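Sharing a structure, written as structure tokens. Questions coming.
Only a single protein chain was left out; the remaining protein chains are all shown in position.
Going in written order, the chains are labelled A and B, and every chain counts its residues from 1.
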Amino acid sequence: MDLHLKIWRQKDRNAAGKLETYTLTDLNPHMSFLEMLDTLNEQLITHGEEPVEFDHDCREGICGQCGMMINGIAHGPLKHTTTCQLHLRSFKDKDTITIEPFRSAAFQVKKDLKVDRSAFDRIISSGGFVSINTGQAPDATVIPISHELAESAFDSAACIGCGACVATCKNGSAALFTAAKITHMALLPQGKEERNQRVLSMVKQMDKESFGHCSNTEACEVECPQGISVLNIARMNFEYNKALFFNKK
Amino acid sequence: MILNSKIPEGPLDEKWTRYKKTAKLVNPANRKKLDVIVIGTGLAGSSIAASLGEMGYQVKSFCFQDSPRRAHSVAAQGGVNAAKNYKNDGDSVYRMFVDTLKGGDFRAREANVYRMAECSLNLIDQAVAQGVPFGREYGGYLNNRSFGGVQVSRTFYARGQTGQQLLLGAYQALMRQVGKGTVELFARHEMLDIVVIDGKTRGVIVRNLDTGEIERHAAHTVILATGGYGKIYYLSTLAMGCNGSAIWRAHKKGALMASPSWIQIHPTSLPQSGDYQSKLTLMSESLRNDGRIWVPLKQDESREPNAIPEEERDYYLERRYPAFGNLAPRDISSRAAKERIDAGFGIGPLKNAVYLDFAKAIREQGKQKIQEKYGNLFDMYEKITGYDAYKEPMMISPSAHFSMGGLWVDYELMTSLPGLFALGEANFADHGANRLGANSLLQASVDGYFIAPYTIANYLANEIHTGKISTDHIEFDRAEEQVRKQIEMFLNIKGSKTVDYFHKTLGKLLYDYCGLARNEKGLRYAIGEIKKLKQEFFKEVIVSGGANTLNTELEKAGRVADYFEIGELMCYDALTRNESCGAHFREEYQTADGEALRNDAEYQFISAWSWKGENEEPELIREPLTFEEIQPTVRSYK
Partner (left out) sequence: MLSTLSKKMLMCLTGLFLAFFLLIHFLGNLQLFLPQEQAHLQFNAYSHFLAGNILIKIISYVLYASIILHALDGLVITLKNKRAGAVYKSDHRGRASKWYSRNMGILGTIILIFLVIHFQNFWYVYKFGAPPLDERGNKDLYVLVIEVFQQWWYVLIYVLSMVALCYHLVHGIHSAIRTLGLYHPKFVKWFKIVGIGYSVIISMGFAMMPIYIFFTIK
């Protein structure tokens, strides 16, 4: 199959970018989307041009490194799928595909399709953990955790940190990302001890990183590769309200 | 050169306790005067960086990904082993030790293996306390599943994303220390060389991958937790960025490489479908708990799988290994698949796969139960291939996965270069010639959480009077100069073939001649071809872009340049081991019915290799293996 591509090219953080047009022919529909970009890059390099820089690593949908806006949809047309899991069979022969980086005020473009998502790390660093040092752990079965609770904590913990929620949110809000971690930790007995402090610090850090407000449009859940539920956001609000109310300081 | 593995005296089950009792300590006030560099933020890297940070050392943590959470430990699916015996099915530390040693075909140190099994108990506790949501029974207690190569259920899991959950636990512990200021994080930084001053490892040269800046960092010890180099085959289950450059550059500075040719080929990955392909996705081994592997009895079968009646199917694992059946260890399952595929029974468009069938399990347990256990794997399969595995069997094939080989380390996980430690997959230590499923997460974690914190303190205890190490030393100048020169050189070749072309060619060569099966002729041929390919690379490669900017091609060029040398060493390693053991199957050494033929009389040793310089043959140093607890037996899964 043949494809026309319009790809965002931007030299560095400060440069102005623009869409460049490329055409690829004779592609195999079973090829993955990123392999299609590999093919383009091979051609660009052999023609002495700079390849398109894009983020990717595991190519099996779990590392969270890949991510681009494909025809204006985070991670492309399939729902609950990362860019690397997308294949050309989801497109039609002779289609024109526009590819842009994940954007938001908090995600600056580094080059072409690569963006800076270090804000997520700083949010986790502000409180997304259980404060336990190596060696302090009691036996694993001391606290039973019901099957349902463990599964529900897993649902929240499954976030891969790709940033599709932010990119797809009209407000560039990181509510789903932040809420997923807060919920994961608040559900488990291990995380309950410091839940108030956690939610206050994480929300504070989230606000510092120039993310927008959550308007509850719920688009994030639809485009999330892991299908993280928006109810996590409700849970974050609950935890936050509670922490504010009962905070002794 | 005589290798000292520094295994403590005493009975096997007391060695580690004795070591911990006598290891030197660093007092808390002195810890903040000691700098530690950790390269890599996978399970081993994150956990050691976090643990040392918690203890009060000054840690710098580096990773090439854009966040520590993306390290490839994240992709491990099936689970992590621990001898908790929660299933009451006869498990124990000793049993796990035996399974692992046997699974590794008696090519690992008893003491190391025993210690890993022993520390497995603490790991589960630690992970649960961090909030890792392991699968649980309805009563609230931890659940287990079984994995290849063992007859007990000792594998803890978090659906099919155990690696992700364990890594996030370690990542969060790491980020907590980053927040506290004990660990300084350098994401998007790649280590390009280590700096050795007066025989001790004193720092690293790294490149900021976003800006192209070359930086120097000094420390009292450097820890490599950089994972495996299985990506050398190009097509593998590894992430695109996985590479062997950190350990290889350490090797060229004097650290020995052990058993580099022992690379596990995983039996259940998705088959290659075309030459554009960039990676082969792994389907968790846990699928073999309920899936049955088969090929048609007829060559060049053209019917749809569901149209082939039961009696015309060959469940070859159940046929050849009735005791373990579909749960035979990875090396054996992969080889059995290759045997069938080579004999012309392969299925799929390229005839390069076998079926993994869930029809029986779905019939017996119901679709819902199967969905609960493997739902995300089935979803993943459908996303990638477009087929519904609830309706028809999956197509799977073997693919390069894990490097048992790596930097040689002693019992303290220190390489032959003083002050340089190697943890997790980057070292060779615990798996022998074949790793059992769910042991890699375990090894990476226990190295980082429970072993290295003691052994590194033991080393650092002698460094408290050293004082701050300056990056102005001439060795830093030299190393940086070297790095800059290499970058310049890549950019100036301006040939016509891309880095990926060379990587793919090398990978194919290695897969054919130093992959699932090897023979002397092929290995000699491969060494010659790799040399030629390497020469061509340095004449013909094209690296676009510049040095002082984000440049992925440049990063890849450095890694592939190292792969040539690693590949060559792999072939030497395979060539000098005239036996078959674990992942290393020499066609000349097999039994009449095609099983591996080990030679304990002559090859009961670990091959450690020393770098002798460009165009020189590497030197082989043997570390004999002694077995006091159990005597090597022929590994039978029949």
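In the analysis below, contacts are C-beta pairs under 8 Å (C-beta built on N, C-alpha and C of every residue); 3 or more make two chains touch, one makes a residue touch a chain.
Not measured: the values here are computed from a predicted model.
Enquirer: Which visible chains touch the chain that is not shown?
Expert: Taken over the complete structure, the missing chain's partners among displayed chains are A.
Enquirer: Which residue among A:T141, A:N171 or A:Q197 touches the omitted chain?
Expert: Residue touching the chain left out of view: A:N171.
Enquirer: From the listed residues A:L24, A:I62 or A:M206, report the one that touches the chain absent from this view.
Expert: Looking across A:L24, A:I62 or A:M206, the contact with the absent chain belongs to A:M206.
Enquirer: Footprint of the hidden chain on chain A, which residues?
Expert: These residues of chain A touch the chain that is not shown: 6, 8, 19, 69, 71-74, 98, 100, 103-106, 167-173, 183, 203-204, 206-207, 210-220, 222-223, 230-242, 244.
Rule of thumb we're sticking to: only the chains that are shown with their structure count from here on.
Enquirer: Using Cα averages as centroids, what's the distance between chain A and chain B in whole Å?
Expert: Each chain reduced to its C-alpha mean, chain A and chain B end up 27 Å apart.
Enquirer: Would you pull the chain B residues touching chain A in the complex into a rising list?
Expert: These residues of chain B touch chain A: 47, 50-51, 54, 65-70, 72, 74-75, 84, 86, 122, 124-142, 158-159, 161, 163-165, 168, 171-173, 175-176, 178-179, 185, 187, 210, 239-241, 273-274, 276-279, 281-282, 380, 383-384, 386, 449-450, 453, 496-498, 500-501, 542, 544-545, 549-550, 552-553.
Enquirer: Enumerate the contact residues on chain A facing chain B in the complex.
Expert: By the definition above, chain A touches chain B via 12, 28, 30-32, 34-35, 38-39, 42, 44-46, 48-51, 53, 55-65, 78, 81, 85, 87, 89, 110-111, 114, 116-118, 120-121, 124-141, 144-147, 150-151, 153-154, 157-158, 160-161, 184-185, 188, 190-191.
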